[in-house]
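Missing here is one protein chain; the remaining ones are kept as they sit in the complex.
Should a chain be cited, it is by its letter among A and B, assigned in written order, with residues numbered from 1 in that chain.
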Amino acid sequence: MAFREIDLNMGPQHPSTHGVLRLKLAVDNEVVLRVVPVIGYLHRGMEKLWENLTYTQVVPLTDRLDYIAALSNNLGYVLAVEKLAGIEVPRRARHIRVVLAELQRLASHLAWLGFMANDIGAMSVLLYGFEAREDVLDIFEEYCGARLTVHGIRIGGVPHDLDGALVARIRTVIDGIPKRLAEIRTLLDENRIWKGRTVGVGVIEAGDAVDYGLTGPSLRASGVPWDIRKDIPYSSYDEFDFEVPLGRNGDVYDRYFVRLEEIYQSIRIVRQALDGLPAGEISAKVPRVLKVPPGEVFHTIETPKGVLGFFVKSNGTDKPERVKMKSPSFINLQSLEHMCKGNLFSDVVGILGSLDIVLGEIDK
Amino acid sequence: MTPVVADFLIPVGKIAAVILYPMVMVVVMIWLERRVVALMQGRLGPNRVGFQGVLQPVADAVKLFFKENIMQRQADKFLFNISPVLVMFSSLLAFCFIPLGEPIRIGSYTLTLWIAESPVGLLIILGLSSISVFGVIFGGWASNSKYPLMGALRSVVQVLSYEIPIGLTVLTVAFIARSMDLVEIVRRQESSGVWYGFLMPVSFVVFWISAVAETNRAPFDLPEAESELVAGYHTEYSGMKFAYFYMAEYAHMVLVSSLVVILFFGGWLPPFPSVKALSFLHVVPGFIWYLVKIMFFLYLYVWIRATFPRYRFDSLIRLVWKWLIPLSLVNFLVVALVRYLL
Partner (left out) sequence: MRFLRMAFLLDILQGLMVTLRRYFSRKVTIQYPEQVKEPAPRFRGILRLHRDDQGEPLCIACKACQRACGTNCFDIEGMREEGAKVMRPVKFDWKLERCSFCGFCAEVCPTSAIRFSREFRLTGLDRSGLLFHLPDMYLAGDDLQKHLCAGCRRDG
């Protein structure tokens, strides 16, 4: 039976569009011809909002961008402001930031693993992933009193010190994660259905990936060794020894594998940072009303989703004149059509899952 | 026994039982599924309504009963309304041909534990279970919506493809038992002393995989793949009509499990029916054995669902046409050959 092309609206109330993304699909029977993402359902006018807040008041709002990895957003913004204001952050604070950021990467990747597996139909992995994520979130709650919108980094340093009990707790949690991951990997790694759904699906070549501006684990899955933590180190990442896992084929399976491998690398970084935690202050002296000298700055960091950039322009007052955010999910979403074309409708769900997008960050 | 009782009350009672028995099993199954999946995921599952949450499905049913029935204005009213009934009807009707045990003698009267015994009972059940696919097609088409339509299309292809290996494996059983009468098949397993599942493991595995696919269950639940098609062919249904689809799906699972138990695992027979040393197992009534076995397969359904990702459409079809059908054909030939030589 020959089907004429039909338009299919996927979302904004679809179980697997990760929030309120809407995809306009043109499908021929089950084969996808075109994908047009329609965004903006979660737009809150963040960037305009920031212009009316002081530099410090912006930080808790960055939690609400990528709510799966709130702390990474804090870090990105705070580093940009510190660069502009010329604040030197104490070494201990930098180490604590690395610990927190890598824990956040763990939490984000574990949540992603669950969502992605659930999209492909392995519903138990969702719960297993979240069980492990909960442990990490417990650490955040212990550290700064919140689990999701952590607000765990302040301009000039960090709000709390890592004491011995918390360090011990972090160690037990990160020691337990490989075991939980092994369980998930038994369910997925070699499973024929999982492989059938991921290997060779949603391929993007290295060249195309760079052209589309793909960032983060999705880019590295195509074999492009680009990790801001390695290439433009910030926050004393250069002091730690870790590898940047790379994929070869750029398909969904490689993106899955790169993220898995990053979880192990993050654990490695956290261990090193905890071992070499220097003594000292946890925050630089920052005036209560922070006035940033006029100028502009652009700073990028590597969040779990990809490269997050913050452009901050100051006019000398205590409020930023303009803050522009280059969000990784927004940019990664552009390559969706390239990956989906010619694949089956079922694969759109898997590919979208493998890109690890968060609507809070796309719509801002 | 008076003729009134024998000719009127007992048949009516049986008909009531045929409707009630699957319904009770469905309720148990829904509870089992939610609890077992939860336990496998490190959760507890529903445990508040009734003892350990057994009444949760009842509570759900009551909720669905009071929900508004929504029908799209552009929907085809007749087909939209008839399809849940069709699905439910075909599953329930098939239960008439499922024997629950050996006949019971009460004085001079023999109470048979089935409504209808037919020399071609197996064929009738297969036929009835393919009628339910019409309900799915009608439902998906009449909804006048894209996701249900895609779900219905997937369902048709899937059910039609997977009926071939089911037919071929069922034939092997019929070959060995020399009968298509379900009661007769069980009796043959008793007299030959071995369950056919152990005699023909390939037949059993192929039948089981195809049966899971035919009941639209994970990992073959593409027609209602939640993360892709929202709810597949019953996306537009609500209230009791949705409940009909839902219950029919579970009734179908119970039906298929019963069929597997009868064809391959000796129905109401205890394990190793011919071994003298194990004859004490006969103390337990046959019906209990039967239920235990059915529960095991229902548990297997849930277990598989909790474990695996979902197949993609093309690999699902590849699986059946490239693996299951050739395998069941070869299996069929081997069984036929063995049967001919012995």
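Everything below uses one rule, namely that a contact is a pair of C-beta atoms (placed from the backbone, for glycine too) under 8 Å apart; a residue touches a chain by one contact, two chains touch by 3 or more.
Because the structure is a prediction, the values reported are computed rather than measured.
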Among the options A:Ile120, A:Cys144, A:Val292 or A:Val323, which residue touches the chain absent from this view? A:Cys144
Sort through B:Ile304, B:Ile317 or B:Val334 and give me the one touching the missing partner chain. B:Ile304
Touch assignment to the omitted chain, from A:Glu47, A:Glu131 or A:Glu321, lands on A:Glu131
Sort through A:Leu8, A:Leu187 or A:Val297 and give me the one touching the missing partner chain. A:Leu187
Sites on chain B contacted by the missing partner chain, in the whole complex: 36, 39-44, 303-304, 306-308
Where chain A meets the chain that is not shown, the residues are 53-54, 56-61, 124, 128, 131, 134, 138, 141-146, 149, 151, 159-160, 183, 186-187, 190-192, 288
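The definition used in the following text is that only the chains that are shown with their structure count from here on.
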Can you work out the whole-Å distance between the CA centroids of chain A and chain B? 45
So in the complex, the part of chain A that touches chain B is made up of which residues? 6, 8-9, 14-16, 29-30, 117-124, 126-128, 131, 187-188, 191, 193-194, 196-197, 344-347, 349
Would you tell me which residues of chain B are touching chain A in their complex? 37, 40-43, 146-147, 150, 153, 218-219, 221-222, 225-228, 230, 305-315
